[in-house]
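See structure below.
A single protein chain has been omitted from the complex, and every remaining protein chain is retained in its original position.
All chains are identified by letter, namely A and B, in their written order; residue positions are counted from 1 within each chain.
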Amino acid sequence: MELLLQQLMAGLATGAIYAAMALAVVMIYQAIDHLNFAQGEMAMFSTFLAWQMIQWGQPYWVAFVAAVVLSFLGGVAIERVLFKPIHNAPILSQLVAFIALYGILNSSAGEIWDFTIKTFPTPFGSAPLFGQNLISTHQAGMIGVTLAMLGLLYLFFRGSRLGLAMRAAAANPDSARLVGIRVGWMLALGWGMSAAVGAVAGMLIAPVVFLEPNMMLGVLLYGFAGAVLGGLSSPGGAVAGGFAVGVIENLAGTFIPYVGRELKLTIALVLIVAVLMVRPSGVFGRAVVSRV
Amino acid sequence: MKRITRRSILAAAPSVLAFAALPARAAKQNGPGVTDTEIKIGNTGPYSGPASSYGTIPKAEAAYYRMINEKGGVNGRKINFISYDDAYSPPKTVEQARKLVEQDNVLLIASPLGTPTNSAIWHYMNQKKVPQLFVATGATKWDDPKHYPWTIGWQPNYQSEGRVYASYILERKPDGKIGVLYQNDDFGKDYLKGLKDGLGDKVKSIVVEAAYETTDPTVDSQVIGMKAAGCDVFVNTGIPKFAAQAIKKAAEIEWKPLHVISSVGNSVGASLKPAGLENAKDLITDFYLKDPTDAQWKDDPGYKDWVAFMDQYYPEGDKTDAGNVIGPCFAQTLVQVLKQCGDELTRENVMKQATNLKNFTVPMLLPGITINTSPTDFAPIKQMQMARFDGERWQLFGPLISGAVSG
Partner (left out) sequence: MTVPPQETALATREAPRAAVLARLSPRHLAIGGAIIIALLLPLLTTSFVTFQLTLVMIYGLAILGLNLLTGFNGQFSLGHSAFYGIGAYTAAILMDQADLAYYWTLPCSGMLCFAVGFLFGLPALRLQGLYLALATFALATAMPQILKFHPLEPLTGGVQGIAILKPDPPPGVPLSADQWLYYFTLAVLLVMFACAANLVKSRTGRAIMAIRDHPLAAAAMGINTALYKTLTFGVSALYTGVAGALGAIAVQFVAPDSFTFLLSVSLLVGLVIGGVASIPGSLVGGLFVLFVPNIAESVSRGLAGAVYGVILLLVIYVMPSGAAGLARLLAAKFSSIRTLHIEGKSV
């Protein structure tokens, strides 16, 4: 029983990593309607920028805020410069552009900062939470920040005019243009916000997994799985999905005899696909009803 | 003038034979890729892709050959080191190896990196009779002179290391419950096999065999599982990132097993510092190379030479990365082989000299460890030494252990 509880908590802690990433994934999906393969690399690059600033002597919070702001601007710039010219290209071509961005960011980070792991500080400390050995204060902090970001984004999209404009631009660009929304800039804004969310996620994740150029690939894929499980149209669902993936994977690895050790990723993914069979738009997603 | 009679010829015979037996000085033979001024050497490594962290090893080798060339080369010939990216993908390695052998016409391929990648070109190299020297992997299978006479390894193989850990555990905690963390690929499984073989009848002591994939973000779950299963011995064979995570997590959940860490993950700078030096106290490991981040080598001449080399020829290289130590070691061993070939730089002679290294050392090997090969012994380095971490540096203890396991 204690093992179950411990693995559950560990799963939630790892799941918090996936949830943070899943949130960034869904953010950009809502803005541009496809998955950004390079999301993880952008988060990694942002975290390295923060790390470099800390190395240059800046205090943690200065580096944190600066990294988030730079990432936002970077996301906007990437959209305006790299993706605007291929706006009307087929979706698959845009997908390849994401792959290209992945290669550029990953390779550059490796050249600039090397592949040895680096420690990244956490503002939450690493003591066991409440003295229990179930979860550390940092991991609790991570869960808290993810949920807080989720809340803020929810308020932004539901409660503000800008948020409404962004949703309109994503849902129906033509109609949005007709009512005067500058769709291009809404897209850029979506990219910027997603890059900023990614930066926060990266800076939360790095203290746990250690900072190195390849740290995000696994995280992105798990985050993607979580987002799909939860439903790509629902940020809350994505976060829940991220936590779920963490827990499922941990429990599968621990409790499924014989097979679980080596195949836990496979099992987790198979379970997710099974869930999708029952609810093809994700657990919390809305089924898209289109008029014929 | 002396008349040439049968007797005089017979009298002269011993000196003629002696002259012929002199090492290579008389015969000058240029194999493929060799001219009077250049030796072409091939190499493959993961400059891109998921294993790109190891890409620094061939870069360090290239830097070393640059230094050798600036100092005049080997026997008057400059080394042309041609290295290609295989992204750790076996089909790509096959393509690049064929390019090196058939298009670039190299004399040999030096230190290609990776086990599946080297496995992919194993048959080809031996079929084409091209030396595949000092492969950059610790897999046990390369020590097989009978079936693969053109392939030779370099570092102590993983199974030997696993056996060494097993003997240590049997000595210190014979009734311990063991948890093993290993990477779910050939390198990790080789360690596991060595450990199991070394434990013999006591193999049931392994209570938890926890695998991880390189795409896994953390190994926290595996560590928790081990503590929950009551393990009091932890064999941690992960690469630095995961080794460090495991050390950190064990400390976090206040689990203090007999913690054995492999030579892959024991660097002070690359693994222990990120994990927290205080958490790494009392860790046990084995070494065959000097850890450049360990202050005990501060005044060691081999270390100082290495630092000077890095500063001048590979300044962008990370001095906390063990890959930048092993790369120059490969290169130094190859240079020795080429030196021993003299002017007879054929593939056959290269192989002959590579299997004829006697008590050769390179500066960054632990004091006392030597490189020895023979036509029946394709394991250049067999020795290692145990060490315990005291919170600041690794304290070597015990004798040099020879863990010879052949493939």
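Definition applied: contacts are C-beta pairs under 8 Å (C-beta built on N, C-alpha and C of every residue); 3 or more make two chains touch, one makes a residue touch a chain.
All values derive from a computational prediction rather than experimental measurement.
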| item | value |
| --- | --- |
| Residue, one of A:183, A:200 or A:225, that touches the chain absent here | A:225 |
| Residue touching the undisplayed chain, where the options are B:89, B:205 or B:336 | B:89 |
| Residue of A:18, A:45, A:102 or A:191 in touch with the missing chain, whole complex considered | A:102 |
| Absent-chain interface as seen on chain A, which is shown | 29, 34-35, 82, 85-86, 88-90, 92-93, 95-97, 99-104, 106-108, 110-111, 221, 224-225, 228, 232, 262-263, 265-266, 269-270, 272-273, 276-277, 280-282, 292 |
| Chain B residues touching the omitted chain (full complex) | 47-50, 52, 55, 59, 83-85, 87-92, 94-95, 98-99, 102-103, 115-116, 119-120, 122-124, 141, 184-186, 189, 213 |
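The rule is simple: only the chains that are shown with their structure count from here on.
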| item | value |
| --- | --- |
| Touch list for chain B against partner chain A, complex | 48, 50, 52-53, 55-56, 184, 209-211, 213-218, 220-222, 224-225, 228, 240-241, 244-245, 252-254, 269-271, 273-274, 318, 320-321 |
| Residue numbers on chain A that touch chain B, as the complex places them | 2-3, 6-7, 10-11, 13-14, 17, 107, 110, 114-119, 126, 128, 133, 136, 205, 208-210, 212-215, 217-219, 221-222, 249-250, 253-254, 261-262, 265 |
